[in-house]
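All protein chains but one are shown in place.
Naming follows writing order (A, B and C), and every chain is counted from residue 1.
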Amino acid sequence: MAVVIESDSFDPWQALQRHQDSLVGGSFGATAVFVGSMRDFNQGDEVQGMTLEHYPGMTEHQLEAIAAEAAEQWPLLDTLIHHRVGDIDPAEPIVLTAVWSAHRAAAFEANRFLMEALKSRAPFWKREQLSDGEERWVEKNTPGY
Amino acid sequence: MAVVIESDSFDPWQALQRHQDSLVGGSFGATAVFVGSMRDFNQGDEVQGMTLEHYPGMTEHQLEAIAAEAAEQWPLLDTLIHHRVGDIDPAEPIVLTAVWSAHRAAAFEANRFLMEALKSRAPFWKREQLSDGEERWVEKNTPGY
Amino acid sequence: MAIKVKFFASLREWAGQSEVMLEPEGLASVADVLKASTGERGGSDSVLCALNFETVSLSHAVKDGDEVAFFPPVTGG
Partner (left out) sequence: MAIKVKFFASLREWAGQSEVMLEPEGLASVADVLKASTGERGGSDSVLCALNFETVSLSHAVKDGDEVAFFPPVTGG
């Protein structure tokens, strides 16, 4: 299980490959992955950039707790969470969640749980820079269900 | 939308990166991915290898129909399906499904739909080589829900 | 023309053939094709049928030029 807070841009596919290389091949039959990326459009406005503030310490604590809850609820072989902080450009990845399991039902459900829990509990806050120069805090996340 | 039937081993993370490079960055906020890999253990037996038979023509037709159904049901920007056929070694990837969407609910749900539809409708058949020399057809897929 | 019949996986082994071409005369349904190609009269839960790449039931009509396939439950993914 790994939780990584990234202040630089990261490649989710390389991160997955690197992490999976550390697992025993043949043990997992199912890998479910989610990648959230920065869109250049939100709530009807063009977005030029974003700054992600977080609460160092609590962020890692909450993400590790969420991963541990998933591992209690489903038979998982491993979990990976990456999350960007700081200044982010459109199209850059913001978040990566991944789980490895023997079977697909556990992988799908646990991975979705990770993302929904992260969205509602992990202390990150987005501030958007619009193309007209305005800046605004994103007030709440869109519902996942 | 792309459907690829692979007779050689493929790297799902590289396939994702390559495919995503063809999409317009900033347009998608959510990417959901599933990778099914060959386990070295099934139904209590050690498995040494597997041969995946398929129905050329119908396979592509069914996978394209499944991807089209997903695109009707959810607002998707793109869909990618890779599936191995032929002789497969333990730990090798068998299937990759991925969808790109503006929002995560659509991405999660459409990607799960793809996998469940593929499992129940796409004409593939697995034959396992066990470590004691026995060979057997896998009789049915495990339920996804 | 003719009706092309294909068998896959365990049904290919059971039928002892992977492909056969049948003259269309006297073949009205998928069930007729199954009987003509294998001697089997009915299907079972473990025999699935496809007509021109779409899954159909045994009672589905066939015509000259069709491709019919018989196979067990699918196990891909």
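Throughout what follows, a contact is a pair of C-beta atoms (placed from the backbone, for glycine too) under 8 Å apart; a residue touches a chain by one contact, two chains touch by 3 or more.
Small disclaimer: the values here were computed from a predicted structure and weren't measured.
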{"item": "Displayed chains contacting the withheld chain", "value": "A"}
{"item": "Chain not shown, touching residues in chain A", "value": "36, 52-55, 57-58, 61-62, 83, 94-95, 115, 118-127, 137-141"}
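Criterion: only the chains that are shown with their structure count from here on.
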{"item": "Intercentroid distance (Cα basis), chain B paired with chain A, Å", "value": "23"}
{"item": "Between chain B and chain C, centroid-to-centroid distance (C-alpha), Å", "value": "26"}
{"item": "Cα-centroid distance, chain A relative to chain C, in whole angstrom", "value": "48"}
{"item": "Junction residues of chain B - those touching two or more other chains", "value": "36, 115"}
{"item": "Numbers and ranges of chain C residues touching at least 2 other chains", "value": "77"}
